[in-house]
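My structure is below; once you've seen it, I'll send some questions.
Showing just some of the chains, left in place.
By written order: A and B. Residues from 1 in each chain.
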Amino acid sequence: MLKDVKKATEKAGLSPGSLVFVGERKTERTRLRVIDYNERELWEEEAKRPEDCARFKDSATVSWIDVEGLEDIAVVEALGGAFGIHPLVLEDILHVHQRPKLEIHDNYLFLVIKVLELEDHAVIVEQVSFVLGERFLLTFQEGPTPVFDAVLARIRTDRGRIRRMRADYLAYALMDAVVDRYLVVLERLSDVMEHLEDELLERPTQATAERLHELTKQLIFMRRAIWPLRDVLNALLRDEHPLIEKSTLPFLRDVYDHTIRVVETVDTLRELLSGLFNHYHSTISNRLNETMKVLTLIATIFIPLTFIVGIYGMNFKHMPELEWHWGYYGVWAVILAVAGVMVVYFRRRQWL
Amino acid sequence: MLKDVKKATEKAGLSPGSLVFVGERKTERTRLRVIDYNERELWEEEAKRPEDCARFKDSATVSWIDVEGLEDIAVVEALGGAFGIHPLVLEDILHVHQRPKLEIHDNYLFLVIKVLELEDHAVIVEQVSFVLGERFLLTFQEGPTPVFDAVLARIRTDRGRIRRMRADYLAYALMDAVVDRYLVVLERLSDVMEHLEDELLERPTQATAERLHELTKQLIFMRRAIWPLRDVLNALLRDEHPLIEKSTLPFLRDVYDHTIRVVETVDTLRELLSGLFNHYHSTISNRLNETMKVLTLIATIFIPLTFIVGIYGMNFKHMPELEWHWGYYGVWAVILAVAGVMVVYFRRRQWL
């Protein structure tokens, strides 16, 4: 259920700064992809050894080094060494159950955000870490996520703004892609909710309750992954760090707006869900009421009648009514009278 | 259900600043209406091309350019170019699922607010964007909303305050009309609630529960549309922007008061609704209780009696009671005694 709690304990008790990968293995091997570009040129390669990347650190071009798969601790450690990253930061990169956060270091910014995917109606949360320097951006992903591909395609094909601007804009573009992904996930959950609402109006069952419960859990996890991003972006905007250029700020403000919208939408979905729960309970109560009314109607009409006919089923030697010629018809008259009174009574109570 | 989540994803993955209309098509074509006035003169025209509007940008008069229908991206783009508006602002104008917000740019203020309409008991939320310059006001509507008509009529007929004051007052007057519209929508919802309360007192059914649920959803959507406007107006009042004249401030404060009142009323309606839900559940529980009491009464009285008459319906050869002369009457005595005891018992338990 709470994957990140589970794995967290594996590390408990180790000395701080000891590098251990804490997460599920998602890739065969760790891949290092280098995308180095400026407005005119673009260079892509898959680096064999992390040390090869060191030369991109201070190159005049924008260098994006994307690490996919974190199982190979040595790669992360070597890369960290090459770019002068604090051991605690490397620990946080490998320990993929951080909450979204921003850390301001002397020569770089360290950002942790969460990527959401939907697999078989379940929300999958993965961690992406950014290390943003003046001329480079390191990104660390748990496994291959399609979310960065659109940005990469834009770098390859489009010589527009993304190729003209610096590493901070690249970081923005990736964050923007991540936040847009949130909206896609939200749309799916919103579809599920709509479907559940229809089901509820037609014929709610135990399965409906289970799906409502499942959706509640998804939204709780989603909120947990997104909520702190608000503060991260707000801190980035408020403090005007030298690594973030002025021209990038309006774009960051845009992502911030989107994030707030996402958070509000998650909250709205939760409110709607709580309304659905209420409605589900009303419906179940109403159905119970209807069932009991049917039972009561039938039982209340027929139990007394059965008693009446029971009386004349007795075998007493001396029962004068049994001898009467109209006795049988008289009993029918009584039966119809009793049933009639019952029907009138239930009509008045608006049960019929 | 969550229209704005749905459409939002259409845009996911595009480069920022790419202009795409994200919303439902509501008009045949995009209409550009120019209303240019000062205290003595008034000029109205429907502009054919957005470029024609450029000359109004720095005219001494107040120029209101109202764009109705946002499908024609070229029109918005050209108008944006003519008035020097940032691409991200244009993107927000076309992307009609923003939350209400205020952006302060160098030469203009950008405001997004939501217009509410009621169609067949459903709250329709549409976006209206304002770009307020020193001598002009651009407004962008998704489709024709009647809410601006009263202000237009006042400009046409009344040479009073609205004709004497500047574009900021016009913006105020339009916002005021929008907020007044909220109150009209709230009144309708309040009527629905009152109706539901009567229904609940008389005879609550599953349909009542469904309408309560529907109302809950309306209020959630309404709150979402209105709530951020509070902060927008507060920011406008607090920061005393040069584009807002001192004499307009008391009027803005008035709209701010109204907005707070609207928000509080939505909250009050939600509290009342939650009270109604409580009451609905009490009523359903009470009715179930009543039903079960009737069933229990009847069953508890007649089931033992049926057992008694059943005994003397047995066909044993040797059953001395059957031979007794007063046997039958004795059984009647027993029956009446048992029934009497039951009635007394239920009286004591206050069930009769």
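Assume a contact is a pair of C-beta atoms (placed from the backbone, for glycine too) under 8 Å apart; a residue touches a chain by one contact, two chains touch by 3 or more.
Fair warning: this is a prediction, and the values are worked out from it, not measured in the lab.
The full homomeric assembly consists of 5 copies of the same chain, 2 of which are present in the displayed coordinates.
Here is the rule we use: only the chains that are shown with their structure count from here on.
Simply put, subunit A must spin 70° to overlay its Cα atoms on subunit B, rounded in steps of 5.
Separating the centre of subunit A from that of subunit B, both taken as means of CA atoms, is a distance of 26 Å. Residue ranges on subunit A touching subunit B, taken from their complex, read 150, 154, 158, 160-162, 173, 176-177, 180-181, 183-184, 186-187, 190, 193-194, 197, 201, 250-251, 253-254, 257, 260-261, 264-265, 268-269, 271-272, 275-276, 278-279, 281-283, 285-286, 288-289, 292-293, 295-296, 299-300, 303-304, 306-307, 310-311, 313-319, 350.
Subunit B contributes residues 1-2, 4-6, 8-9, 11-13, 15-17, 86, 88, 97-99, 101, 103, 203, 205-206, 209-210, 212-213, 216-217, 220-221, 224, 277, 280-281, 284-285, 287-288, 291-292, 294-295, 298-299, 302-303, 305-306, 309-310, 312-315, 319, 321-328, 331 to its touches with subunit A in the complex.
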